[in-house]
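I have a structure I would like to understand better, so I am pasting it below and will then ask my questions one at a time.
For this view, one protein chain was removed and the others were kept in their places.
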Amino acid sequence: MSKSNFTRRGMLKTSALAGAGVALPTIFTASSAAAYMNEPKGGSVTLGFNVPQTGAYADEGADELRAYELAVEHLNGGGDGGMMNTFSSKALQGNGILGKKVEYVTGDTQTKSDAARASAKSMIEKDGAIMITGGSSSGVAVAVQGLCQEAGIIFMAGLTHSNDTTGKDKKANGFRHFFNAYMSAAALAPVLKNRYGADRKAYHLTADYTWGWTQEESIAAATEEMGWETVNKVRTPLAATDFSSYIAPVLNSGADVLVLNHYGGNMVNSLTNAVQFGLREKMVNGKQFEIVVPLYSRLMARGAGENVKGILGSTNWHWSLTDEASQAFVKSFGEKFGFPPSQAAHTCYVQTLLYADACERAGTFNPCGIGEALEGFEFDGLGNGPTLYRAGDHQCFKDVLVVKGKENPTSEFDLLEVVEITPRAQVEYPVDHPMFAGGALGACNAG
Amino acid sequence: MLGLNKKDTLLFWIVAALALLAPFILNPFPEGSSLAQMFNAGYPDLMQRFVIFGILVIGFNILFGLTGYLSFGHAAFLGIGSYSAVWMFKLVGMNVIPAILLAMIVSGVFALLIGYISLRRSGIYFSILTLAIAQMCYNLAYSVLGNPSSNFNLTNGETGLQLSLDDARILGESVTAEGALPVTNFFGLAMRSSYQMDVGGWLFTFNAGYYLSAIIMLVSFYVSIRIFRSPFGLMLRAVKSNQQRMNYTGLNTRPYILAAFVISGIYAGLAGGLLSSMDPLAGAERMHWTASGEIVIMAILGGVGTLIGPVLGAGFNEYFKNILSKINDNVLHDWLGFLPDGFENLLVGFLHYFVGKGWHLTLGIMFMLVIIFLPGGLVQGGQRIARLFRRKKNSDETQQTPAE
Amino acid sequence: MDAIILQILNGLDKGSAYALIALGLTLIFGTLGVVNFAHGALFMIGAFCAVTLNKLLSLSYMVEDPTRTDFLGKPLQVATPYVHGWFGEATGEALIDWSVPLAILFSIPVMIAVGFIMERGLIKHFYKRPHADQILVTFGLAIVLQELIKSFYGANPIPTPAPEVFRGSFDFGVMLGFDPNAIIYPYWRMVYFAFSALIIGAVFAFLRFTTFGMVVRAGMADRETVGLLGINIDKRFTIMFGLAAAVAGVAGVMYAPINSPNYHMGMDFLVLSFVVVVVGGMGSLPGAVLAGFMLGILEAFASMNQVKAIIPGIDQIIIYLIAIIIILTRPRGLMGKKGVMEE
Partner (left out) sequence: MGILEVKNVGKRFGGLQALNNVNLSVAENTCHAIIGPNGAGKSTLLNCFVGKLIPDTGSVMFDGQSVLGRTPYEINQMGISRVFQTPEIFADLSVMENMMIPVFAKRDGSFRMHALEGMMGEKDIVEKAEAMLEDMGLANKREMQASSMSRGDKRRLEIAMCLSQEPRLLLLDEPTAGMARADTNNTIDLLKQIKEERDITIAIIEHDMHVVFSLADRITVLAQGTPLVEDSPENIKGHPKVREAYLGEAA
């Protein structure tokens, strides 16, 4: 008579035949009948894809969704299998996860932490999602990661580059494959030194929010270490669309490098403005003036058009990588959708496979089991070379790409070229590095 | 009853019944059906939003509906209330009542201050003053007051203010025995705990947080009815109607409007406090001008100056916002699977633009339709339908008469 | 000193964008009494006229280049614009290069048509409705318009460069006796400023010296009386709406090279332009222009490092702060008329 659980799909089979059922007190709706939150009972398992579908990052979100769709197809045995064929772990069989068919629900983060949490909650409460993944900003990633920790759900972060996600805001239930600001800085700094010399004066323009701050801190520290001087760090309002009044004083400051700690629309506009002001044609201190965009995204680079040519930055992954795994992914993505995947798509695809693989290896959907399977997991064959999911902070360590805006693009996708693949050893840091200090993973929560 | 006349009592009980039976009403489709995935709204988060935004708009309506003063920065109070409540959780304890009270007090104080300044002007000048002040609050909360590395991190910026494992709570523990964050509760009853009930293919969820919010909403609604029917409410309506006559009748309009402003600010703070109590994270976006605009939209959608309008407007907006954005092509295919393949694909291809990433478009079209065809909002729509029935009944009677 | 001159230039440039949008907004408000929240969307549509023309001119056919490969390893498809084929490569390339200025010609009829349709189809029915209803319906319209643009062009910004000759910047510093690089300013921004001044001047001259303009001004002052004179003011107001849309549109076209257009740029400007109009004073055209430039310049000054060092974060709130101070000290903004929108 009394049978209660929150998982939707299992429900049909277990519900009472008629009349009233009853109720058991549950915490965050994981009932005592289930071993953990949203335990899948039927023949399928539901993943929650929480991506920005509206707002400035909608296109990036759309690309993430495509990657998820592809990943689900491959997990269920459809398509050509993509990176499942190159993945070093062979636990995935192409028969779903743990034999259950993979289904998914989608939500819109709107790139707002409030909205993202609401949408994640609805997927957990209403649709019985067992894992939440996606997103295109660190604020959202941290907010949703916090929610998943409380709810007892695994969170596989999408595009989030702030040090905080696996630093002071790290959570036992949250995992990040994407690289971070520290890694960008560590990879970029030597290249910058090689190309522009050790005697440079840098001027930072920084988007005035969490991610901007951590990137500014990371880049400034890394470049200062190799001898650069930081002339000024200027914060720009997030809502700014015209950066002229921030860019105009740069030349007067005596700086000969401009670092744009901007992303998305901010990056497009500030870079466009900087090029308009002719900064790149100037000689300062007897050197050619240079601009650096530490975090590149191909989708955003497209918005800046010709202005990106020759500008250095870093990226998590790029479709032009020639390793077998990347090629396999580009092939199945490209054949399905007609264009190459973005770095966001790559991360989201890989995160889904990693999650599924961890389930298989752990033999359960229990978040704590999955957490154990992912912690310290060494793998290869998902692009970026041999990779480690570090147990101490749930950050992936892998090679980082330093890229440059391509001078002669052959198509609208061919905007960046890889300058250097920075080996993993060079971007590693201790768990208690000061830029990442302050938080604790806590205990895993199964709901 | 309760000092209300018959009509208002009836209205109150209708709203009470809707609120208390919401878990049933909002889950009309059996579990697992594709219709359920699309249209069921009976899950705790959304139900909480219905009533909390109801409170917000009920309060806004006391200002806008009664006095006609259009505040375009009301979301600021929602945000201030949210932040206050989270701070209460961080510093004092996880019981929601002190947090909600603090939220109301702080937002009330801010409302007094902001109202005192803004009410020096009327009309659009007042609207722009409130908008400007709220945008200042938003910008400051998003960056200047929210830098985690500064000593003065009031709002935690973009991520939003949230609990952490090292919060030093005066009453209660920083971390639970299991190493998790403690949960918000009402004297021990966790806000996120739920009771569930299976009936046939249906599953109904009764969430503690929802019921607390619903009861507070009913109290707020009741207070709002009392204000509408009070001499004070009469004075507010008089302000809207003719301020000149007010002045020449020996009435000082400023304190009346200010009082209305503060009351609606407190309502907004209460809503903010409740939002934080249900989910202890306060984001700066809550104060953005689009959030303020949304409050205005909900009020007008429902029917300005009516009692039940705000509740309807808030429900309408929140429902479509949450439901539409979650529909993707997969769901559409599921739902339209019964159609012939070609036709199904065509229809999905068309609907594709209106759901998921296109949900803004649908919502924009709905706003326009409601406002074009129902100047009095959804309440007017209801009245029209009611009149239609009445007329039908009347015409039935007149048709019968000659036959007799 | 040079820093101040530089920020004045920046301010004039920002100001001319604000002033142009606010001008159209206040025209619509002054003549029709309608609070138009879709005005930002008109600006955005203008910018997308430039994008569209650029795309139309760059419409290409594909030629296979067997020597190179694309990302899937197939032979690369090289895009060749049709205009190259029609007009020869040089002329064709010049056409594409000049697509933004050309888009002005293209945008004017488009924007006037959009304005007419909006006014006749929707706004007309809202003259007698409360301002709150007008705000809501035009806000709904703005959402619909921007979502339509989004479904065609996506959410990302689309680069729309200025003609080659206007790229790069000019060194004022040398001219004024400062060090080289002290005051540099992009050519296109100077073009934008000059263009705005021209448009603003043209609108004022039109209202001042034509009979049409005189009737409209009379209508702005007292609509009923003009109606009583037997002048068909409604028709003229429709034309005014088209004009205001065209002003917003060309402002958008010219703005496209400054910042790559995206679908929500209208909303980004909307609140600011309302603040500008109100600070200028409801119903006052000169007020809107004055406030536009004033806020632009003050915003530029507030973003100077020297100022930010004294008051951190001032650049985030300066516009709103100034608006509050002006509205509190001058009850109807800078040049507002009594009794307009005060109820």
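By written order: A, B and C. Residues from 1 in each chain.
Keep in mind that, in the parts below, a contact is a pair of C-beta atoms (placed from the backbone, for glycine too) under 8 Å apart; a residue touches a chain by one contact, two chains touch by 3 or more.
Keep in mind that this is a model prediction, so the values were computed, not measured.
Seen in the complete assembly, the chain not on display touches B. Across the entire complex, the residue among B:Phe24, B:Phe186, B:Phe232 or B:Tyr319 in touch with the chain not shown is B:Phe232. Summary of contacts with the chain left out: across B:Arg120, B:Arg169 or B:Lys240, the touching residue is B:Lys240.
Listed by residue number, the positions of chain B touching the unshown chain are 3, 5, 223, 226-227, 229-235, 237-238, 240-242, 244-253, 255-256, 259, 263.
The criterion applied here is as follows: only the chains that are shown with their structure count from here on.
The chain pair sharing the most C-beta contacts is A-B. Averaging Cα coordinates per chain places chain A and chain B 33 Å apart.
Multi-chain contact residues, meaning those touching two or more other chains, occur in chain B at positions 139, 143-144, 360. Chain C has residues 313, 316 in contact with two or more other chains. Across the interface of their complex, chain A is touched by residues 31-32, 37, 40, 43-46, 49, 139, 142-144, 146-149, 157-160, 162-166, 175, 178-181, 183, 190, 192-201, 203, 205-207, 279, 281, 283, 285-286, 322, 325-326, 328, 330, 356-357, 359-360 of chain B. Within the complex formed with chain C, the chain A residues making contact are 54-59, 62, 208, 232, 234-237, 239, 241-242, 244-246, 248-249, 251-252, 265, 268-269, 272-273, 276-278, 281-282, 284, 299-300, 302-307, 319-320, 330-331, 334-335, 339-340, 410-411, 413-414.
Those residues of chain A whose C-beta lies close enough to touch chain B in the complex are 3-6, 8-9, 11-12, 15-29, 31, 53-54, 58, 61-62, 65, 104-108, 112-115, 117-119, 121-123, 125-127, 137-139, 142-143, 146-147, 149-150, 164, 168-169, 208-211, 213, 217, 235, 237-239, 439-440, 442-443, 445.
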